[in-house]
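With one protein chain withheld, the remaining protein chains of the complex are depicted in position.
Order of writing sets the labels: A, B and C. Residues in every chain begin at 1.
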Amino acid sequence: MIIVMTKDATQEDVKHVIDRLEEDGWKAEVSHGTERAVIGVIGTGLPPEYEQHFEAMPGVESATRISKPYKLASRDWKPTDTVIDVNGIKVGGGDFVVMAGPCSVEGHDHLMTTAQAVADHGARMLRGGAYKPRTSPYSFQGMGEEGLQLLAEARERTGLPVITEVMEPGDVDLVEKYTDIFQIGTRNMQNFPLLRRVGQSQKAVMLKRGMSATIEEWLMASEYILSEGNKNVMLCERGIRTFETMLRNTLDLSAIAMARRLTHLPIIADPSHGTGKWYLVKPMAMAAAAMGADGIIVEVHPDPDHAWSDGPQALTPANFGDMMRSLEAIVTATGRKMATVAAAV
Amino acid sequence: MIIVMTKDATQEDVKHVIDRLEEDGWKAEVSHGTERAVIGVIGTGLPPEYEQHFEAMPGVESATRISKPYKLASRDWKPTDTVIDVNGIKVGGGDFVVMAGPCSVEGHDHLMTTAQAVADHGARMLRGGAYKPRTSPYSFQGMGEEGLQLLAEARERTGLPVITEVMEPGDVDLVEKYTDIFQIGTRNMQNFPLLRRVGQSQKAVMLKRGMSATIEEWLMASEYILSEGNKNVMLCERGIRTFETMLRNTLDLSAIAMARRLTHLPIIADPSHGTGKWYLVKPMAMAAAAMGADGIIVEVHPDPDHAWSDGPQALTPANFGDMMRSLEAIVTATGRKMATVAAAV
Amino acid sequence: MIIVMTKDATQEDVKHVIDRLEEDGWKAEVSHGTERAVIGVIGTGLPPEYEQHFEAMPGVESATRISKPYKLASRDWKPTDTVIDVNGIKVGGGDFVVMAGPCSVEGHDHLMTTAQAVADHGARMLRGGAYKPRTSPYSFQGMGEEGLQLLAEARERTGLPVITEVMEPGDVDLVEKYTDIFQIGTRNMQNFPLLRRVGQSQKAVMLKRGMSATIEEWLMASEYILSEGNKNVMLCERGIRTFETMLRNTLDLSAIAMARRLTHLPIIADPSHGTGKWYLVKPMAMAAAAMGADGIIVEVHPDPDHAWSDGPQALTPANFGDMMRSLEAIVTATGRKMATVAAAV
Partner (left out) sequence: MIIVMTKDATQEDVKHVIDRLEEDGWKAEVSHGTERAVIGVIGTGLPPEYEQHFEAMPGVESATRISKPYKLASRDWKPTDTVIDVNGIKVGGGDFVVMAGPCSVEGHDHLMTTAQAVADHGARMLRGGAYKPRTSPYSFQGMGEEGLQLLAEARERTGLPVITEVMEPGDVDLVEKYTDIFQIGTRNMQNFPLLRRVGQSQKAVMLKRGMSATIEEWLMASEYILSEGNKNVMLCERGIRTFETMLRNTLDLSAIAMARRLTHLPIIADPSHGTGKWYLVKPMAMAAAAMGADGIIVEVHPDPDHAWSDGPQALTPANFGDMMRSLEAIVTATGRKMATVAAAV
């Protein structure tokens, strides 16, 4: 930690800071520059937000941590990429994984048709929401357990592992019975009780970035899951909120590139929520594949204008197939390949 | 709802839209302009997000609702200001209410000292966190039930009603035993299961605006609480996330002025989180009083540089007293008065 | 400047940094912590953006300036408030100055009527645009020199000094003949040739904050004017761009409170552009007065729905008068007074 004093800080102010550091057991080093004093703290393991104590003290201009506030998520802690095995599909191992399915599970035939269509076109995971976080209390809120049962049936039929959202700690046990991956939605990225609870499961977790979360906050949120013992965490960039109104969100691929350097966790892109427009999904999926994302998650619906949620961003099965062909060319050009099911599974 | 067709939409496309509307039981009116067709839908009670179905249809450029998506929170529904009575203190009735106390409850003496100090200077509610949403899993997470018990004891001693945060549906019963107002924090503004759960209580709820929530999303979130039957909802603007890095958040007082026109619910400002700097709390509190907020909630700590959380934004009791004197002058200048306890309580 | 090395930086990397510093004539101090090395640079007068050289070097995690990058605008340089005298009206001296008038000058009668109305209600400066920066090339672009002549005539009639926008360096000479204060609009905050050019004038300059400019960038922009020799610079906060769509901009009063600590320059609020809605101008003007702004600039139009620009945010003269009465009460409550004309002028 580096504590910079103000230009007019007194000797007393400097002493006050040093005394506080020593009271807490840290060793301080002071540099007296021509304009102001700077105090460095030697040692590792400073408590989180410890710098805030000093920012409130007289004569202190700023206090800045040097070491990263997250640990288990960082490449300093684990330099090699984490690979998550979900029923034989590897996420993060270099191959490109496509997860697809409807926004909401809407019924038996709807789900089975969609699941078969995405499987036929090469998807490796089936997405579908049974519990839906909706802006309005009057919107369709999901089919609940019946939706989960349908997802499990679709897995039986297609062989695709299932990813579905869980919204509250009290639902984790139920959802765990049916899903292969827990999805934590953007609105719940900092729902800390929920993060802790899925951290106690051994099923994989996809943590979506909060719509206004910094990269550091996103990694800190993953730390909540990791620190409970669940190592199978993948991140998902799904678009951030900016001033632009023409798009639902701004898909921030540079955040994936940056996070890739900082963390060993796999990172998935969501071009459906990231743009909100079905006609932008394909180009942004191709961009994500080219820049090194570990996969994408996209919404597919057999009849988007009758979708119960998020119709404007859903691909038809035909459009999905078209995208998959273009994606494969890009993935190959980067020296990688589309994920396949491990033979032995 | 107004559906605008693209310039090159076909007759078929227009028919497709109208058929869909009629299939759903709505009456459509088509205007054929020189450039494009526009379809208006007559009637009230369109399902939420209904416009999305049309945005996904061929030949549709945009589909826009005219009626507001929230109802119980709107002034159209209830034109007169809601006044919430909390143990004899009225929030929203014209008087200006000051809520104050530490960020976190840190212990018995700490809380009793702080509570007495803010009471002595004219605060009318006591704030204090027993469950703390922290960015890092390694930060202090609050004292839990012990903290709630201390808050209840401080209420006994000072007569100040208590406001404290609840973070998950499973904690609502416990927190309800001790608190007078549930606080829903910024990270939980769209934690819908939690909103529903406090909506089933009859204790008042303060709903903080999400740090990147639009005014409409904020009102929609209040609708989740109201629609469960709890009418005692107050809103709190606590700063939004912008590009500015010098301040923790950007306190958006214009959102209070705008929301005031749209909703009958009381609205409180939080200049502590809204700025993140103790030295900006007083001027922004004065601004909030001048522009018509129903009150403020601020953080006070007897020794900010030893605070267990949010020290840089905490006022000392002396600074709090100084602010209260300036506030009273402003409140008086606007023809209002500082809240007092109702005689009969 | 503090240069923090990465955890795996080599001795060679550290030496490389130190050599570069010494090559440039600076003295470096190295602290070897348990995890990483930190290099401090002693001395003042580092070139601007000097830290960038180091951020590009191997083994460097970050390089951070300690001293502020602006100088003439800072309170370190000039601790006392700057007071600007504009034809006997003092801006920044503690009194509250109201500047008012139409968005655009639209014609002789229109301007004279509006000018007289705002003067009658206590405005102390007349605003009005003769050169208008418009998003569309097909919008009304201002009356040009004819508009300037009308402003000068209105000054004759009412005694109010004039503030008007200048958009390009080549127009400065012409505008200077007529105006008392140059306004630099939000889109030109970083039009550096224009800033330099008005810096060579001795007429006062109002520098509006860029709609996405940080506080530091705003002060740096003022430094361009100050460093050319013009000391009569006032700042104006006019709303920033955020994700909120219901308001034209988000008036950031906390930026005024923060800038007040950093700079000695007077600071004005613009609640008209800051909200974009006439009905929010009064509450936000009152907020600005309460939190310590040196004045406001607002748009007034005798017939807003026929205004040639910005009608939705213009006050009628009657609404302006109403606002002025409320403002005076707030200003008085803060121990200040509304600006008056110096007797001797």
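Couple of notes before you dig in:
The rule is short, and it goes like this: a residue touches a chain if its C-beta (ideal position, glycine included) is under 8 Å from a C-beta of that chain, and two chains touch if they have at least 3 such contacts.
None of these values were measured; they are calculated from a predicted model.
For the chain missing from the display, the contacting residue among C:Val86, C:Ala307, C:Met323 or C:Ala339 is C:Ala307, taking the whole complex into account. The chain not shown here is touched by just one of A:Ile181, A:Met284, A:Val298 or A:Ala314, and that residue is A:Met284. For the chain missing from the display, the contacting residue among A:Gln52, A:Ser212, A:Asn230 or A:Thr263 is A:Ser212, taking the whole complex into account.
In the complete complex, the residue from A:Leu251, A:Leu265, A:Val300 or A:Ala314 that touches the missing chain is A:Leu251. Interface residues of chain C facing the missing partner chain: 20, 47-49, 52-57, 69-70, 133-139, 167-170, 187-188, 190-194, 196, 211-212, 217, 220, 223-224, 227, 241, 278, 304-307, 309-312, 314.
Contact residues of chain B toward the unshown chain are 2, 4, 7, 29, 31, 33-36, 38, 40, 42-44, 61, 64, 66-67, 76, 212, 241-243, 245. Across the interface with the omitted chain, chain A contributes residues 212, 214-216, 240, 242-247, 250-255, 257-258, 261, 274-275, 277, 279-280, 283-284, 286-292, 326, 329-330, 332-334.
Note that only the chains that are shown with their structure count from here on.
Counted as hops between touching chains, the shortest connection from chain A to chain C is 1.
The geometric centre of chain A is 39 Å away from that of chain C, both derived from CA atoms. A straight line joining the Cα centres of chain B and chain C is 31 Å long. For chain B, residues that reach two or more other chains under the stated contact definition are 212.
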